[in-house]
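A single protein chain has been omitted from the complex, and every remaining protein chain is retained in its original position.
Labels A, B and C are assigned to the chains in the order they are written; within every chain, residues are numbered from 1.
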Amino acid sequence: MNSVTKTFGILTGGGDCPGLNAAIRGVCRAASTRYAMAILGIANGYRGLIDGDVRVLGPQDFSGILTTGGTILGAGREKPFDDIGGDKVTAIKECYHRYNLDCLVVLGGNGTITTGWRLAQEGLNVLGLPKTIDNDIVGTDLTFGFQSAVAIGTEAIDRLHSTAHSHNRVMVVELMGHKAGWLALYAGVAGGGDVILLPEIPYDIQAVARHLVKRAQAGKAFSIVVVAEGALSIEEAGLEKKERKRRREQTASIGYRVAKEIEEETGMTARTTVLGYVQRGGVPCAEDRALATSLGVAAADLLAQGKYGKMTAVVGREIRSVDLNVPAGKVKSVPLNHYLLDTAEAVETCLGR
Amino acid sequence: MNSVTKTFGILTGGGDCPGLNAAIRGVCRAASTRYAMAILGIANGYRGLIDGDVRVLGPQDFSGILTTGGTILGAGREKPFDDIGGDKVTAIKECYHRYNLDCLVVLGGNGTITTGWRLAQEGLNVLGLPKTIDNDIVGTDLTFGFQSAVAIGTEAIDRLHSTAHSHNRVMVVELMGHKAGWLALYAGVAGGGDVILLPEIPYDIQAVARHLVKRAQAGKAFSIVVVAEGALSIEEAGLEKKERKRRREQTASIGYRVAKEIEEETGMTARTTVLGYVQRGGVPCAEDRALATSLGVAAADLLAQGKYGKMTAVVGREIRSVDLNVPAGKVKSVPLNHYLLDTAEAVETCLGR
Amino acid sequence: MNSVTKTFGILTGGGDCPGLNAAIRGVCRAASTRYAMAILGIANGYRGLIDGDVRVLGPQDFSGILTTGGTILGAGREKPFDDIGGDKVTAIKECYHRYNLDCLVVLGGNGTITTGWRLAQEGLNVLGLPKTIDNDIVGTDLTFGFQSAVAIGTEAIDRLHSTAHSHNRVMVVELMGHKAGWLALYAGVAGGGDVILLPEIPYDIQAVARHLVKRAQAGKAFSIVVVAEGALSIEEAGLEKKERKRRREQTASIGYRVAKEIEEETGMTARTTVLGYVQRGGVPCAEDRALATSLGVAAADLLAQGKYGKMTAVVGREIRSVDLNVPAGKVKSVPLNHYLLDTAEAVETCLGR
Partner (left out) sequence: MNSVTKTFGILTGGGDCPGLNAAIRGVCRAASTRYAMAILGIANGYRGLIDGDVRVLGPQDFSGILTTGGTILGAGREKPFDDIGGDKVTAIKECYHRYNLDCLVVLGGNGTITTGWRLAQEGLNVLGLPKTIDNDIVGTDLTFGFQSAVAIGTEAIDRLHSTAHSHNRVMVVELMGHKAGWLALYAGVAGGGDVILLPEIPYDIQAVARHLVKRAQAGKAFSIVVVAEGALSIEEAGLEKKERKRRREQTASIGYRVAKEIEEETGMTARTTVLGYVQRGGVPCAEDRALATSLGVAAADLLAQGKYGKMTAVVGREIRSVDLNVPAGKVKSVPLNHYLLDTAEAVETCLGR
């Protein structure tokens, strides 16, 4: 056996997301086979670094996990920099040095990547991989998990299409996406949604109602309304953030609220589907597996080259990397000139405006 | 071309359900090819008979529909016997005689079948086919649509399984089934639900909480709770029906309510999925297609033999028929000695008791 | 902890099949939780008994396996009674007694069950569970694995349906089933196959060709032909078994052969799909999971009651058991009066006769 060239720790932060295990396999298999590195698996996100909950990973650990949902490492939502006293960050740094890590590889969404960047500021070597079903990480055109969630959301919309034959029936389906509407937009277009409401475009319920009534008058028996979790009305958009948050907490779900608003405005009957965590789970789609594997291999390559402080990324059709400060602290919204918004309106989908 | 032997009308009542078109194809292809009958398609359930909204169906109409969701005839929820004056029933009978129908073939759930039985009492020749995702029709071991809905519900539970790695997280998924828990029971067992709550077994939230806490203490990071729409607590079960209904109407969804109760009792975090009409739509599963086709062919055979007043049915592994008064006005609940209840408890699933 | 009441060994024989792990979980969870039994997992079918390759199974072993394909125990095709000297059977019996087994639980198809029956003749306590995608085990109306394979075959046929728009194109799809045509029949009917060829009905290529030509003349652009692996022509059916086998071994696949015969008889172009082992793998369908779990729990119940020499079975809609001599040494063919054969012909599917 070759002597170990480098040792790194790997963790997954934030919520579950299809493709996490594929990415872990990509990083670890390339790192161990191609570069003879040693790997420490860190349990439950940054929490495992604080608690010293780590174990050596070998080939058998990342065999057979390409297709599995969840994460073999356990995820966690620990935010060490929220700890005012700084004890958690200190514990992380101590753990990092105790195990003589050459690098920490973090797989996660905006929160996890931002924490990784701050740890890099503190002197650790950090590499990030962009994971989220929300696709809202700056610096990469795609995150893994996103396309799987689009497939799940689209399949739900497909099923609703054939269940709405009663006249003047509206089907509302709430998809994830608190801050960005990528998922609702792609699944909405792929599923042929008649209305798509995104956080990026505050909706005018009158415009929505007009569109639905017009469809009914044209003899379309039913309509499908796709709502991102973070969708908000133009009234809400005018509120202060605090008040907006307060009101939202009183609602069980935005889907039910939009359904009620539509019923009130149009007199039609509306039914609601809330997919919830179904969107985060299960077998990743083919595209996400190839993507996560490639992003993982790219991270191993950076590791071998000693290029730290980076996040692997998709730029166009290439696998690249960007500095961690590119995504840190930001959210990638759907730009208002994105072609898919235009596509949606061209095929007669109302965006609530 | 052979001379026409008989003429019948065919309609689909109640909500959508996978397999309706497969059943229509089965009835019509057998009736036209094997028996040289003429077929009138009636639009939107019993409504179409009242309005005289009928059209001749030919081979091209029932070609290519084996796999499609929804119904080519349109469904409708018209209940003609609710019309006190009796005008609607009169209109139906007039329409029946105006077109010289030899029989009316009705595809539907308990409501549609019961109406069919009452029309038979009024002197019409009627044949029924048992359609519902709820599987709650007396006289048949299976209804078409049910197994497709089980597949959809199970797939959702599967996805939830890999999304619940955070500790002490509970995933609640609400499935259809107002009066009977067949769907929640089968999908719950197939998906490995940790708790399954059915209308047939009023739940004790304390028993549910104890089970969830015990799982958490045994190191199981999460649990999945499958709730039928019609599930009710032992408190509710003690209420008068009217009061129960009143309280239920104040709840957006039983799923959210159970999630809240669990959070209050256990201190765990609960997340809710409401699949809604997703369960009623889309491509029927293979089993439902074979079943619906066979039930349809059996109806054509009865038609040819002049055996009216029947519903085609599955009895054991055979296709049979039963008199329409067998299912009329009844609901088939899950019997408390059903083997799958025992199976569930044997694999450590809590049924809320 | 309770003291151990009984100890049994469990093994899976024959090829892979969806639902094996669900059945193992059903047996073991019920046996350990409900009856406090100890469990030995035997590797690679009967081979593991010969080699003494066994390990203790605990709750963690059968947790999370409800949905997984394959078998956690490893399968094997060892046929100990083929060993003329009898050493293998002796080794099995020694292993059985060495571990003080109260019973051997065998999951498998006809071969595995027959071996189990012969071991029972030799004095061992044996329980069987009927596993095969072929559904060809006597004594049970259903085997687990079958419905999953039907779903896979049907999905393939569905996809072929929309790919055959070129005129006079024939799509041949070869499904498994050497001795019985259950899979081809159910998937063929569910998928709307235009021709279905089964081992039970030797096919007349002229009848097949006439049907295809008639469809083409009626303006149907294409046709789908579903062929069971064991399908045979009337010419072949007339041959001696040995000669039939010899000829078959010269063919790469029956699907390609039938395609060639059709091209020669009709002048149409035929394309072939051979699904192969795709039909045996992956996540079991919902029905198979509920079925396998219930059959497993029923086996644990028999174990607890000391009722050995049985196979758990589906009879009608009930879970029952039958003596092992019922299935031993037999194959359950599709009876020629099965309703689905009539259903198929009623919807204008040619059965090659």
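Miscellaneous remarks
To be clear about the criterion, a contact is a pair of C-beta atoms (placed from the backbone, for glycine too) under 8 Å apart; a residue touches a chain by one contact, two chains touch by 3 or more.
Please read all numbers here as calculations on a predicted model, not as lab measurements.
Every shown chain that the unseen chain touches in the whole complex is listed here: A, C.
When you scan C:158, C:194 or C:301 for touch with the missing chain, the hit is C:158.
Only one of A:8, A:186, A:203 or A:256 touches the absent chain when the whole complex is considered: A:186.
Within the complete assembly, A:30 is the residue of A:17, A:30 or A:104 that touches the hidden chain. For subunit C, the list of residues touching the undisplayed chain reads 15-16, 68-71, 74-77, 152, 156, 158-166, 171, 173, 221, 252-253, 256, 271-282.
Interface residues of subunit A facing the missing partner chain: 25-26, 29-30, 33-34, 66-67, 141, 147, 150-151, 153-155, 158, 161, 186-187, 189-192, 283, 285-287, 289-290, 293-294, 297-298, 300, 315-319, 339-340, 342-343, 346-348.
Here is the rule we go by: only the chains that are shown with their structure count from here on.
The angle of the rotation superposing subunit A on subunit C, based on CA atoms and rounded to the nearest 5, is 180 degrees.
Averaging the CA coordinates per chain and comparing them to the mean over all protein CA atoms picks out B as nearest. Centre-to-centre separation between subunit A and subunit C, using Cα means, comes to 41 Å.
In this assembly, the C-alpha centroid of subunit A lies 35 Å from the C-alpha centroid of subunit B. Residues of subunit A in contact with at least two other chains: none.
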